[in-house]
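Only one protein chain is missing; all other protein chains are in place.
Entry: subunit A
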Amino acid sequence: MRPIPALALTFSLVALPALAQDARQIERMIEGRHGLMTLMAYELGKLGGMAKEETPYDAEVAGDAASNLSALASVLSPELFPKGSAVGEAEDSEALPAIWEKPDDFAQKISDMEEAAAKMQAAAGTDLASLQGAMRDLGAGCGSCHETYRQKD
């Protein structure tokens, strides 16, 4: 009788696929949140060009970009930040451990940002001054989360 190796084998048979699945899931979550950020930056680029008065203000283009942005923002959620996906734990992650230490504050900051994106949706099609004002609030929403929860370059 060699109970220990048998037991170990049993554990590894059960645990290995689960671990591999977790790792793959974490990797996908990180890819997902990065993709989301890239898409949001793309829509923000249209709004920002107008805010900076580099491109002429176009209410329709601005309104569409803000709708897309708001839809994307509503997908961002704490579920995209599973345990084990912090910087140092997973490749390409910049998520700081504070996310899991202060989950309520983290969730609050995400919902603040979603609110700012919804306000942008209302402002973008109105006029340039409203868009510029909403841009500041939205930027503050992004920044307040990045300040505390993202690893600085």
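Rule of thumb we're sticking to: a residue touches a chain if its C-beta (ideal position, glycine included) is under 8 Å from a C-beta of that chain, and two chains touch if they have at least 3 such contacts; residues count from 1.
As a working rule, contacts and distances are computed from a predicted model.
**Student:** I notice the complex is incomplete. Of the names "Mono/diheme cytochrome c family protein", "Dipeptide ABC transporter ATP-binding protein", "Germination protein GerHB" or "Phosphate transport system permease protein PstA", which is the UniProt protein name for the chain that's not shown?
**Tutor:** UniProt lists the chain that is not shown as "Mono/diheme cytochrome c family protein".
**Student:** Just the residue numbers, please: which parts of subunit A touch the chain that's not shown?
**Tutor:** Looking at subunit A, the ones touching the missing chain are residues 40-42, 44-45, 48, 51-54, 132, 135-136, 138-140, 142-144, 146-147, 150, 152-153.
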